[in-house]
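For this view, one protein chain was removed and the others were kept in their places.
By written order: A and B. Residues from 1 in each chain.
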Amino acid sequence: MSTPTLYLPRDSRLHHLHPLTKLALIGLAIVAGATLPVTLWVIAVYLLILMPLAAWGKVLPAFLRSSLLLIWPFALSLTLIQGFFAPGEHILLQLGPLSLKLEGIQLAADYTARILVWLSAVILLMLITRPDQLMLALTERGLPRQIGYIILTALQIIPRFQQRAETILDSQRARGLETEGNLVKRLRALVPLVAPLILSSILELDERAIALEARGFTRAGPRTSLTTLKDTAPQSAFRWLSLIVMLLLILARAAGWMTA
Amino acid sequence: MDRLKREFSTLTIVLIPVAIALNIAIGTLVLNLKVPLYLDSIGTVLVGALVGPWAGAVTGFLASFVWTLTGLFPQAIAWVGVAAIIGALAGAFRSGDWWEKWWKSILAGLITGVIAAILSAPIAAYVFGGVTGSGTDALVALFRATGLDMLGANMAQGVVSDPIDKAVTFFIIWAILRALPGRLKARFSGD
Partner (left out) sequence: MIRLERFSFTYPGEDQPALSDLSFEVPAGQFYGLVGPNGAGKSTLCYALAGMIPHYFKGTLSGSLTVAEIDIAQSSLGELAGTIGLVFQNPFNQISGSRFSVRGEVALGLENLGVPRDQITDQVDETLEQSGLADLGERSPFALSGGQQQRLAIASILVMQPAVLILDEPTSQLDPVGTSEVYALLHQLVGQHETTVLIAEHKLERLAEFTDNVLVLNQGRLLANGPPKTVLTDPLIEEIGVQPTRYTQAARQARARGLILKKDEFPLTLQDAQEFFDDAAV
(Lines give C-alpha, C1' and ligand atoms only; values in the text may rest on other atoms or scores of the structure.)
Protein backbone atom coordinates (compact mmCIF):
# COMPACT_ATOMS: atom_id res chain seq x y z
CA MET A 1 0.00 0.00 0.00
CA SER A 2 1.45 3.30 -0.95
CA THR A 3 0.13 6.80 -0.69
CA PRO A 4 -1.73 7.58 -3.88
CA THR A 5 0.00 10.74 -4.96
CA LEU A 6 1.88 11.59 -8.12
CA TYR A 7 4.97 12.79 -6.26
CA LEU A 8 8.28 11.47 -7.63
CA PRO A 9 11.27 11.93 -5.35
CA ARG A 10 14.19 13.27 -7.41
CA ASP A 11 17.34 15.07 -6.48
CA SER A 12 16.72 18.20 -8.51
CA ARG A 13 17.03 21.92 -7.88
CA LEU A 14 13.35 22.24 -8.68
CA HIS A 15 12.45 19.70 -5.99
CA HIS A 16 14.44 21.66 -3.42
CA LEU A 17 12.59 24.91 -4.00
CA HIS A 18 10.23 26.09 -1.29
CA PRO A 19 6.72 24.65 -1.94
CA LEU A 20 5.26 28.14 -2.23
CA THR A 21 7.83 29.02 -4.90
CA LYS A 22 6.72 25.96 -6.87
CA LEU A 23 3.12 27.00 -6.34
CA ALA A 24 3.94 30.49 -7.71
CA LEU A 25 5.64 28.99 -10.78
CA ILE A 26 2.65 26.79 -11.49
CA GLY A 27 0.21 29.61 -10.77
CA LEU A 28 2.01 31.76 -13.29
CA ALA A 29 1.69 29.09 -15.96
CA ILE A 30 -2.01 28.60 -15.18
CA VAL A 31 -2.80 32.32 -15.31
CA ALA A 32 -0.81 32.72 -18.51
CA GLY A 33 -2.62 29.76 -20.07
CA ALA A 34 -5.99 31.26 -19.16
CA THR A 35 -5.31 34.87 -20.16
CA LEU A 36 -3.00 34.84 -23.19
CA PRO A 37 -5.07 35.76 -26.23
CA VAL A 38 -3.42 33.60 -28.90
CA THR A 39 -3.63 29.80 -29.00
CA LEU A 40 -0.02 29.48 -30.12
CA TRP A 41 1.17 31.50 -27.11
CA VAL A 42 -0.77 29.16 -24.86
CA ILE A 43 0.87 26.16 -26.50
CA ALA A 44 4.21 27.93 -26.01
CA VAL A 45 3.55 27.99 -22.25
CA TYR A 46 3.38 24.20 -22.34
CA LEU A 47 6.35 23.70 -24.67
CA LEU A 48 8.66 26.46 -23.45
CA ILE A 49 7.83 26.73 -19.76
CA LEU A 50 6.20 23.59 -18.41
CA MET A 51 8.22 21.02 -20.38
CA PRO A 52 11.60 22.59 -19.57
CA LEU A 53 10.55 22.86 -15.92
CA ALA A 54 9.61 19.17 -15.93
CA ALA A 55 12.99 18.35 -17.50
CA TRP A 56 14.76 20.46 -14.87
CA GLY A 57 12.87 18.51 -12.20
CA LYS A 58 13.89 15.21 -13.85
CA VAL A 59 10.26 14.18 -14.27
CA LEU A 60 9.78 14.88 -18.00
CA PRO A 61 8.71 11.35 -19.08
CA ALA A 62 6.11 11.09 -16.30
CA PHE A 63 4.98 14.64 -17.02
CA LEU A 64 4.46 13.96 -20.72
CA ARG A 65 2.74 10.65 -20.09
CA SER A 66 0.33 12.04 -17.49
CA SER A 67 -0.52 15.23 -19.31
CA LEU A 68 -1.09 13.53 -22.66
CA LEU A 69 -3.15 10.72 -21.12
CA LEU A 70 -5.30 13.33 -19.47
CA ILE A 71 -5.75 15.61 -22.46
CA TRP A 72 -6.62 13.25 -25.30
CA PRO A 73 -10.26 12.59 -24.28
CA PHE A 74 -10.75 16.36 -24.06
CA ALA A 75 -9.12 16.87 -27.44
CA LEU A 76 -11.32 14.23 -29.02
CA SER A 77 -14.60 15.45 -27.50
CA LEU A 78 -13.77 19.08 -28.21
CA THR A 79 -12.87 18.40 -31.84
CA LEU A 80 -16.13 16.55 -32.42
CA ILE A 81 -18.47 18.79 -30.44
CA GLN A 82 -16.94 22.18 -31.26
CA GLY A 83 -15.95 21.08 -34.76
CA PHE A 84 -19.50 20.15 -35.69
CA PHE A 85 -21.57 22.49 -33.55
CA ALA A 86 -19.64 25.74 -33.21
CA PRO A 87 -20.84 28.38 -35.68
CA GLY A 88 -18.61 28.98 -38.70
CA GLU A 89 -18.48 29.34 -42.45
CA HIS A 90 -15.48 27.34 -43.60
CA ILE A 91 -16.91 23.86 -44.05
CA LEU A 92 -14.26 21.15 -44.14
CA LEU A 93 -16.49 18.11 -44.25
CA GLN A 94 -20.19 17.54 -44.73
CA LEU A 95 -21.84 14.54 -43.07
CA GLY A 96 -25.54 14.62 -43.86
CA PRO A 97 -27.02 17.53 -41.89
CA LEU A 98 -23.79 18.01 -39.88
CA SER A 99 -20.74 19.89 -41.06
CA LEU A 100 -17.24 20.06 -39.65
CA LYS A 101 -16.09 23.66 -39.68
CA LEU A 102 -12.64 25.23 -39.51
CA GLU A 103 -13.76 27.76 -36.89
CA GLY A 104 -14.91 24.92 -34.67
CA ILE A 105 -11.61 23.10 -35.04
CA GLN A 106 -9.76 26.29 -34.13
CA LEU A 107 -11.97 26.76 -31.10
CA ALA A 108 -11.38 23.14 -30.08
CA ALA A 109 -7.62 23.62 -30.44
CA ASP A 110 -7.76 26.74 -28.30
CA TYR A 111 -9.73 25.04 -25.51
CA THR A 112 -7.52 21.97 -25.69
CA ALA A 113 -4.37 24.09 -25.35
CA ARG A 114 -5.74 25.98 -22.36
CA ILE A 115 -6.99 22.84 -20.60
CA LEU A 116 -3.65 21.17 -21.34
CA VAL A 117 -1.74 24.05 -19.76
CA TRP A 118 -3.63 24.26 -16.52
CA LEU A 119 -4.09 20.52 -15.99
CA SER A 120 -0.50 19.72 -16.79
CA ALA A 121 0.70 22.61 -14.61
CA VAL A 122 -1.21 21.05 -11.71
CA ILE A 123 0.28 17.66 -12.54
CA LEU A 124 3.78 19.10 -12.64
CA LEU A 125 3.27 20.67 -9.22
CA MET A 126 2.22 17.31 -7.82
CA LEU A 127 5.10 15.47 -9.48
CA ILE A 128 7.68 17.71 -7.82
CA THR A 129 6.05 18.56 -4.47
CA ARG A 130 5.46 16.32 -1.48
CA PRO A 131 1.88 17.01 -0.35
CA ASP A 132 2.93 17.11 3.31
CA GLN A 133 5.53 19.79 2.58
CA LEU A 134 3.03 21.81 0.59
CA MET A 135 0.55 21.64 3.48
CA LEU A 136 3.29 22.53 5.96
CA ALA A 137 4.19 25.59 3.91
CA LEU A 138 0.56 26.67 3.79
CA THR A 139 0.05 25.98 7.51
CA GLU A 140 3.09 28.11 8.30
CA ARG A 141 1.38 30.89 6.34
CA GLY A 142 -1.77 30.66 8.41
CA LEU A 143 -3.88 27.86 6.89
CA PRO A 144 -5.73 26.16 9.79
CA ARG A 145 -3.77 23.03 10.68
CA GLN A 146 -6.98 21.01 10.74
CA ILE A 147 -7.12 21.44 6.96
CA GLY A 148 -3.63 20.01 6.61
CA TYR A 149 -4.68 17.10 8.82
CA ILE A 150 -7.81 16.45 6.73
CA ILE A 151 -6.08 16.51 3.34
CA LEU A 152 -3.01 14.48 4.30
CA THR A 153 -4.96 11.91 6.28
CA ALA A 154 -7.51 11.50 3.49
CA LEU A 155 -4.67 10.90 1.03
CA GLN A 156 -3.06 8.26 3.20
CA ILE A 157 -6.16 6.30 4.19
CA ILE A 158 -7.59 6.00 0.67
CA PRO A 159 -5.78 2.72 -0.16
CA ARG A 160 -7.12 1.16 3.03
CA PHE A 161 -10.68 2.17 2.15
CA GLN A 162 -10.32 0.94 -1.41
CA GLN A 163 -9.05 -2.35 -0.03
CA ARG A 164 -12.06 -2.59 2.31
CA ALA A 165 -14.44 -1.79 -0.54
CA GLU A 166 -12.87 -4.61 -2.58
CA THR A 167 -13.13 -7.01 0.36
CA ILE A 168 -16.81 -6.22 0.83
CA LEU A 169 -17.41 -6.59 -2.91
CA ASP A 170 -15.76 -10.02 -2.90
CA SER A 171 -17.57 -11.27 0.19
CA GLN A 172 -20.97 -10.06 -1.04
CA ARG A 173 -20.33 -11.76 -4.36
CA ALA A 174 -19.44 -14.93 -2.49
CA ARG A 175 -22.82 -14.70 -0.71
CA GLY A 176 -24.50 -14.61 -4.07
CA LEU A 177 -25.00 -10.89 -4.52
CA GLU A 178 -25.38 -10.15 -8.22
CA THR A 179 -22.97 -7.49 -9.32
CA GLU A 180 -23.30 -8.54 -12.94
CA GLY A 181 -26.41 -8.77 -15.04
CA ASN A 182 -28.99 -6.17 -15.89
CA LEU A 183 -29.03 -2.60 -14.68
CA VAL A 184 -31.68 -3.10 -12.00
CA LYS A 185 -29.70 -5.97 -10.50
CA ARG A 186 -26.52 -3.94 -10.44
CA LEU A 187 -28.30 -0.96 -8.87
CA ARG A 188 -29.82 -3.19 -6.20
CA ALA A 189 -26.36 -4.51 -5.42
CA LEU A 190 -25.17 -1.03 -4.50
CA VAL A 191 -26.69 -0.62 -1.04
CA PRO A 192 -25.35 -3.86 0.50
CA LEU A 193 -21.97 -2.96 -0.97
CA VAL A 194 -21.72 0.59 0.16
CA ALA A 195 -23.62 0.60 3.47
CA PRO A 196 -21.29 -1.75 5.45
CA LEU A 197 -18.27 0.26 4.35
CA ILE A 198 -19.79 3.55 5.46
CA LEU A 199 -21.22 2.21 8.72
CA SER A 200 -18.01 0.54 9.84
CA SER A 201 -16.11 3.72 9.01
CA ILE A 202 -18.44 5.79 11.17
CA LEU A 203 -18.15 3.41 14.10
CA GLU A 204 -14.38 3.73 14.32
CA LEU A 205 -14.36 7.52 14.34
CA ASP A 206 -14.37 7.82 18.13
CA GLU A 207 -11.10 5.90 18.29
CA ARG A 208 -9.57 8.15 15.67
CA ALA A 209 -10.70 11.25 17.56
CA ILE A 210 -9.48 9.94 20.92
CA ALA A 211 -6.11 9.06 19.45
CA LEU A 212 -5.74 12.66 18.29
CA GLU A 213 -6.92 14.08 21.62
CA ALA A 214 -4.38 11.93 23.46
CA ARG A 215 -1.70 13.69 21.43
CA GLY A 216 -2.79 17.22 22.22
CA PHE A 217 -4.66 17.89 18.97
CA THR A 218 -7.01 20.38 20.63
CA ARG A 219 -4.52 21.81 23.10
CA ALA A 220 -4.53 25.58 23.21
CA GLY A 221 -1.25 27.34 22.52
CA PRO A 222 1.46 27.55 19.87
CA ARG A 223 2.69 24.59 17.82
CA THR A 224 6.18 23.67 16.73
CA SER A 225 7.32 21.51 13.84
CA LEU A 226 9.87 18.74 13.45
CA THR A 227 10.54 19.61 9.82
CA THR A 228 11.61 22.96 8.48
CA LEU A 229 11.26 24.28 4.98
CA LYS A 230 14.18 26.08 3.44
CA ASP A 231 13.32 29.45 2.03
CA THR A 232 15.56 32.15 0.56
CA ALA A 233 15.22 35.87 -0.11
CA PRO A 234 15.41 35.47 -3.92
CA GLN A 235 12.63 32.88 -3.78
CA SER A 236 10.48 35.22 -1.75
CA ALA A 237 11.17 38.02 -4.23
CA PHE A 238 10.30 35.70 -7.11
CA ARG A 239 6.97 34.85 -5.48
CA TRP A 240 6.03 38.51 -5.11
CA LEU A 241 7.05 39.16 -8.70
CA SER A 242 4.95 36.20 -9.90
CA LEU A 243 1.99 37.53 -8.02
CA ILE A 244 2.35 40.92 -9.69
CA VAL A 245 2.72 39.34 -13.14
CA MET A 246 -0.36 37.20 -12.55
CA LEU A 247 -2.40 40.22 -11.51
CA LEU A 248 -1.15 42.18 -14.52
CA LEU A 249 -2.08 39.36 -16.89
CA ILE A 250 -5.57 39.15 -15.44
CA LEU A 251 -5.96 42.92 -15.54
CA ALA A 252 -4.69 43.12 -19.12
CA ARG A 253 -7.08 40.41 -20.22
CA ALA A 254 -10.03 41.97 -18.42
CA ALA A 255 -9.30 45.45 -19.77
CA GLY A 256 -8.84 44.14 -23.27
CA TRP A 257 -5.20 45.32 -23.61
CA MET A 258 -4.19 41.96 -25.03
CA THR A 259 -5.81 40.94 -28.28
CA ALA A 260 -4.99 38.52 -30.98
CA MET B 1 -19.98 31.48 14.78
CA ASP B 2 -21.38 29.26 17.48
CA ARG B 3 -22.84 26.93 14.87
CA LEU B 4 -19.43 26.81 13.16
CA LYS B 5 -17.64 25.83 16.36
CA ARG B 6 -20.22 23.20 17.13
CA GLU B 7 -19.89 21.68 13.67
CA PHE B 8 -16.12 21.38 13.79
CA SER B 9 -15.59 19.19 16.85
CA THR B 10 -12.70 16.71 16.84
CA LEU B 11 -15.25 14.06 15.86
CA THR B 12 -16.09 16.06 12.73
CA ILE B 13 -12.43 16.71 11.97
CA VAL B 14 -11.75 12.95 11.92
CA LEU B 15 -14.97 12.29 10.01
CA ILE B 16 -14.05 14.54 7.08
CA PRO B 17 -10.94 12.69 5.82
CA VAL B 18 -12.81 9.39 6.20
CA ALA B 19 -15.70 10.85 4.17
CA ILE B 20 -13.28 12.00 1.48
CA ALA B 21 -11.72 8.53 1.37
CA LEU B 22 -15.26 7.11 1.03
CA ASN B 23 -15.95 9.44 -1.92
CA ILE B 24 -12.89 8.14 -3.65
CA ALA B 25 -13.12 4.45 -2.69
CA ILE B 26 -16.82 4.24 -3.56
CA GLY B 27 -16.49 6.49 -6.60
CA THR B 28 -13.84 4.20 -8.09
CA LEU B 29 -15.72 1.02 -7.04
CA VAL B 30 -18.88 2.19 -8.80
CA LEU B 31 -16.92 2.86 -11.98
CA ASN B 32 -16.14 -0.85 -12.10
CA LEU B 33 -19.76 -1.86 -11.49
CA LYS B 34 -20.77 -0.17 -14.73
CA VAL B 35 -23.87 1.56 -13.44
CA PRO B 36 -24.75 5.02 -14.81
CA LEU B 37 -23.93 6.65 -11.47
CA TYR B 38 -20.89 8.25 -9.83
CA LEU B 39 -21.62 8.15 -6.08
CA ASP B 40 -18.43 10.17 -5.76
CA SER B 41 -20.04 12.67 -3.39
CA ILE B 42 -21.50 10.09 -1.00
CA GLY B 43 -19.06 10.98 1.81
CA THR B 44 -19.70 14.68 1.32
CA VAL B 45 -23.46 14.15 1.58
CA LEU B 46 -22.89 11.98 4.66
CA VAL B 47 -21.04 14.78 6.44
CA GLY B 48 -23.68 17.35 5.48
CA ALA B 49 -26.50 15.11 6.67
CA LEU B 50 -24.74 14.04 9.85
CA VAL B 51 -23.13 17.31 10.94
CA GLY B 52 -24.46 20.31 9.07
CA PRO B 53 -24.03 22.61 6.08
CA TRP B 54 -20.64 24.09 6.98
CA ALA B 55 -18.99 20.75 7.56
CA GLY B 56 -20.62 19.42 4.39
CA ALA B 57 -19.31 22.35 2.39
CA VAL B 58 -15.78 21.98 3.78
CA THR B 59 -15.84 18.26 2.94
CA GLY B 60 -16.87 18.89 -0.67
CA PHE B 61 -14.32 21.68 -0.98
CA LEU B 62 -11.39 19.66 0.37
CA ALA B 63 -12.48 16.47 -1.42
CA SER B 64 -11.92 18.25 -4.73
CA PHE B 65 -8.33 19.02 -3.73
CA VAL B 66 -7.76 15.43 -2.65
CA TRP B 67 -9.11 14.09 -5.97
CA THR B 68 -6.61 16.40 -7.64
CA LEU B 69 -3.71 15.45 -5.36
CA THR B 70 -4.23 11.73 -5.96
CA GLY B 71 -3.86 12.35 -9.68
CA LEU B 72 -6.96 10.17 -10.23
CA PHE B 73 -9.01 13.14 -11.41
CA PRO B 74 -6.86 16.29 -11.51
CA GLN B 75 -9.63 18.41 -13.07
CA ALA B 76 -11.67 18.04 -9.84
CA ILE B 77 -10.49 21.43 -8.54
CA ALA B 78 -12.44 23.13 -11.30
CA TRP B 79 -15.64 21.83 -9.66
CA VAL B 80 -14.65 22.72 -6.10
CA GLY B 81 -17.49 25.20 -5.69
CA VAL B 82 -20.14 22.76 -6.88
CA ALA B 83 -18.76 20.05 -4.59
CA ALA B 84 -18.95 22.44 -1.64
CA ILE B 85 -22.52 23.42 -2.45
CA ILE B 86 -23.60 19.76 -2.66
CA GLY B 87 -22.27 19.26 0.89
CA ALA B 88 -23.90 22.48 2.08
CA LEU B 89 -27.25 21.45 0.58
CA ALA B 90 -27.09 18.01 2.21
CA GLY B 91 -26.62 19.88 5.49
CA ALA B 92 -29.30 22.46 4.75
CA PHE B 93 -31.83 19.66 4.25
CA ARG B 94 -31.39 18.86 7.94
CA SER B 95 -33.83 21.67 8.70
CA GLY B 96 -37.30 20.51 7.97
CA ASP B 97 -37.58 16.74 8.09
CA TRP B 98 -36.05 16.02 4.69
CA TRP B 99 -33.82 13.31 6.13
CA GLU B 100 -36.68 11.66 8.03
CA LYS B 101 -38.54 9.94 5.20
CA TRP B 102 -37.01 7.89 2.40
CA TRP B 103 -38.98 9.62 -0.33
CA LYS B 104 -38.12 13.05 1.02
CA SER B 105 -34.44 12.19 0.96
CA ILE B 106 -34.82 11.13 -2.67
CA LEU B 107 -36.60 14.40 -3.41
CA ALA B 108 -33.82 16.33 -1.66
CA GLY B 109 -31.31 14.43 -3.78
CA LEU B 110 -33.17 15.30 -6.97
CA ILE B 111 -33.24 18.99 -6.01
CA THR B 112 -29.53 18.91 -5.16
CA GLY B 113 -28.84 17.20 -8.49
CA VAL B 114 -30.67 19.87 -10.46
CA ILE B 115 -28.87 22.67 -8.61
CA ALA B 116 -25.52 20.93 -9.13
CA ALA B 117 -26.26 20.54 -12.83
CA ILE B 118 -27.13 24.21 -13.22
CA LEU B 119 -24.00 25.32 -11.38
CA SER B 120 -21.74 22.87 -13.22
CA ALA B 121 -22.86 23.88 -16.69
CA PRO B 122 -21.02 27.23 -16.89
CA ILE B 123 -17.82 25.59 -15.65
CA ALA B 124 -18.08 22.84 -18.24
CA ALA B 125 -18.96 25.34 -20.95
CA TYR B 126 -16.39 28.05 -20.24
CA VAL B 127 -13.47 26.21 -18.62
CA PHE B 128 -13.64 22.98 -20.59
CA GLY B 129 -15.26 24.14 -23.81
CA GLY B 130 -18.38 22.15 -23.05
CA VAL B 131 -16.87 18.70 -22.60
CA THR B 132 -15.72 16.51 -19.73
CA GLY B 133 -13.77 14.00 -21.78
CA SER B 134 -16.11 11.23 -20.65
CA GLY B 135 -19.11 9.31 -21.97
CA THR B 136 -21.58 12.06 -21.07
CA ASP B 137 -20.10 14.16 -23.88
CA ALA B 138 -22.27 12.14 -26.26
CA LEU B 139 -25.31 13.62 -24.50
CA VAL B 140 -23.86 17.10 -24.88
CA ALA B 141 -23.45 16.46 -28.61
CA LEU B 142 -27.04 15.24 -28.78
CA PHE B 143 -28.39 18.37 -27.11
CA ARG B 144 -26.24 20.57 -29.34
CA ALA B 145 -27.75 18.79 -32.33
CA THR B 146 -31.24 19.77 -31.10
CA GLY B 147 -30.16 23.38 -31.36
CA LEU B 148 -29.21 24.24 -27.77
CA ASP B 149 -26.15 26.43 -27.25
CA MET B 150 -23.13 25.13 -25.34
CA LEU B 151 -24.32 26.33 -21.92
CA GLY B 152 -27.80 24.98 -22.55
CA ALA B 153 -26.52 21.65 -23.80
CA ASN B 154 -24.33 21.24 -20.72
CA MET B 155 -27.18 22.14 -18.44
CA ALA B 156 -29.47 19.67 -20.17
CA GLN B 157 -26.81 16.96 -19.94
CA GLY B 158 -26.37 17.67 -16.23
CA VAL B 159 -30.09 17.67 -15.55
CA VAL B 160 -30.32 14.25 -17.21
CA SER B 161 -27.42 12.64 -15.27
CA ASP B 162 -26.93 14.48 -11.95
CA PRO B 163 -30.33 14.22 -10.22
CA ILE B 164 -30.45 10.42 -10.55
CA ASP B 165 -26.96 10.11 -9.10
CA LYS B 166 -27.76 12.45 -6.22
CA ALA B 167 -31.12 10.80 -5.55
CA VAL B 168 -29.41 7.41 -5.15
CA THR B 169 -26.65 8.99 -3.05
CA PHE B 170 -29.15 10.71 -0.75
CA PHE B 171 -31.23 7.54 -0.46
CA ILE B 172 -28.20 5.48 0.60
CA ILE B 173 -27.27 8.12 3.19
CA TRP B 174 -30.88 8.11 4.44
CA ALA B 175 -30.54 4.34 4.98
CA ILE B 176 -27.22 4.87 6.80
CA LEU B 177 -28.70 7.54 9.08
CA ARG B 178 -31.57 5.22 9.93
CA ALA B 179 -29.13 2.47 10.91
CA LEU B 180 -27.13 4.69 13.27
CA PRO B 181 -28.08 4.99 16.96
CA GLY B 182 -29.75 8.31 17.74
CA ARG B 183 -27.29 9.18 20.49
CA LEU B 184 -24.33 8.82 18.13
CA LYS B 185 -26.05 11.03 15.54
CA ALA B 186 -26.70 13.69 18.17
CA ARG B 187 -22.98 13.78 18.99
CA PHE B 188 -22.06 14.62 15.41
CA SER B 189 -24.40 17.56 15.10
CA GLY B 190 -23.78 18.78 18.63
CA ASP B 191 -27.55 19.24 18.99
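The criterion applied here is as follows: a residue touches a chain if its C-beta (ideal position, glycine included) is under 8 Å from a C-beta of that chain, and two chains touch if they have at least 3 such contacts.
Computed from a predicted structure; not experimentally measured.
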Of A:L212, A:L229 or A:V245, the one touching the omitted chain in the full complex: A:L212
Residue ranges of chain B at the interface with the undisplayed chain: 10, 17, 183
Residues belonging to chain A that touch the chain removed from view: 1-3, 130-132, 148-149, 152-153, 156-157, 159-160, 204, 206-228
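Quick note on the criterion: only the chains that are shown with their structure count from here on.
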Euclidean distance of C-alpha centroids - chain A vs chain B, Å: 19
Residues on chain A engaged by chain B in the complex (per definition of touch): 4-6, 66, 70, 73-74, 76-78, 80-82, 84-85, 98, 107-108, 111-112, 115, 119, 122-123, 126, 131, 146-147, 149-151, 153-155, 157-158, 160-162, 164-166, 169, 179, 183, 186-187, 189-191, 193-195, 197-199, 201-202, 205-206, 208-209, 212-213, 217-218
In the complex with chain A, residue positions of chain B that touch it: 8, 10-11, 13-18, 20-22, 24-26, 28-30, 33-37, 39, 42-43, 46, 50, 58, 62-63, 65-66, 68-72, 74-75, 77, 127-134, 137, 140-141, 144-145, 150, 168, 172, 175-176, 179-180, 184
